[in-house]
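Presenting subunit A:
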Amino acid sequence: MASKINPWRSLRCLAVRTRPSRAHQHVPTVTARAVVPLGMRGFADTISTPPPTNDGDLPPSEIIPQPYEPRPIEPFADNFMNEEAIAALEQAAAGQDALDLIAEGLKYGMPKPPSKQDQLQNRHHPVIHQITRMLMRDGKLSKAEKHVSLILNYLRTSPPPKISPARPLLPGAPPPEQLPLNPLLYLTLAIDSVAPIVRVRSLKGMAGGGSALDVPEPIDARARRRQAIIWILDIVNKKRSMGSGRKQFAARFGQEIVSVVEGRSAAWDRRQLLHKTGTASRANLAHPALVGFKRKF
Partner candidate 1 sequence: MASTNCWRCLARPSQRLLLAPVSVAAASAPTSATFSTSAQQLSSKASSDGSKHIRSGKRLVLGRKKRNPDRTKPPQPGERKAFRKRIQLSNDNALKVPGLDVLSSEGVVNPESVGKIFGLPVEVVDQLRACEAFKSSQNWSLFRSPHTLVRKETVDLAKQMTDAIEKKETLRLVLTGNRGSGKSILGLQALATGFLNKWVVINIPEGQELTTASTEYAPTPNSEMFSQPVYTVKLMQAIHQTNHQVLSQHKVQLDHMQLPISVTRNMTLAGLLNATKEPDFAWPVFQAFWKELLLPGRPPILFSLDGLAHIMRISEYRSPAFELIHSHDLSLVRMFTDALGGKTAFPNGAAILGVTAKGNAPMIPSMEKAIAQAAAAQKGEEPPSRDPFFRKYDERVFDTLRGVKVLDVRGVSKTEARALMEYWAASGILRSRIDERSVSEKWTMSGNGVVAEMERVVLHDLRET
Partner candidate 2 sequence: MVAILGANFHERKLVKKALESFYGLGPQASARIMAKYTIHPQARLGTIPAKTVTALTAELSNMTIENDARRLVQENIKRLRDMGTYRGRRHAMGLPVRGQRTRTQIETAKKLNTLERGGSGSRY
């Protein structure tokens, strides 16, 4: 067994050389690099490399230093962009629209630039955006988009709804004959009409004795629509499919939208129930536990 403190193991790696194994040749290249003009940088793809002024055989001491020649100053090329920018700045300074001038060369004028908050993902109508995301299963957005466009096609082709006076739609709704040709409005109207106004939160153990305290609270438009879409989707998913193929889901969803507008949908009952609970629990807003709760935070 070899000794642990064997010095040869590490010493063997050392190479002891008395002479350089190769003659130094980098001196001429250094001088060659010095010849390259000042403005030129040695990019890898530079083609116009100046030929070496001397052979490698020549000793470095024989290079004759060239006299310094100042290069003539190149005039700037006409920069139209610059001029345009300056003109636009001048126009802006004069209180006019700076973009007018830039749009001169364009066939259809300048497109409206997106504002800072605009996102590519938010390019659709908010209702469409929300429905698409809520229809989406397994992250398949394009499939959900296809469904939404087929739903809109269904609304375009279905006969105009007969609105029931028992379930009034939003005030200011257009006459039902106009709805099919504006499917986006049709969809929005159905969802906004059936959307609840309040949400009833049940605060656990707040009523004392371990029982929950129901408290109504107002909700914003997006959350209202979300609740309505959840109700509609619940009904649609329970409905038996009478067809097959890519249009069957859209047909079921579209039928439910039509029945919402016509006041036949079960979503109305759920809305009514929620509103009733909300009205009943209105008194709880003055509950001492809640008042204390609010004060605490």
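The definition used in the following text is that contacts are C-beta pairs under 8 Å (C-beta built on N, C-alpha and C of every residue); 3 or more make two chains touch, one makes a residue touch a chain; residues count from 1.
As a selection rule, all candidates are chains of the complex that A comes from, given by their letters.
Nothing here was measured: the structure is a model prediction, and the numbers come from that model.
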| item | value |
| --- | --- |
| Complex partner of subunit A (touching, any copy) among 1 or 2 | 1 |
| Residue ranges of subunit A in contact with candidate 1 within the complex | 108, 123-126, 128, 148-149, 152-153, 156-160, 180-182, 184, 239-245, 247-248, 251 |
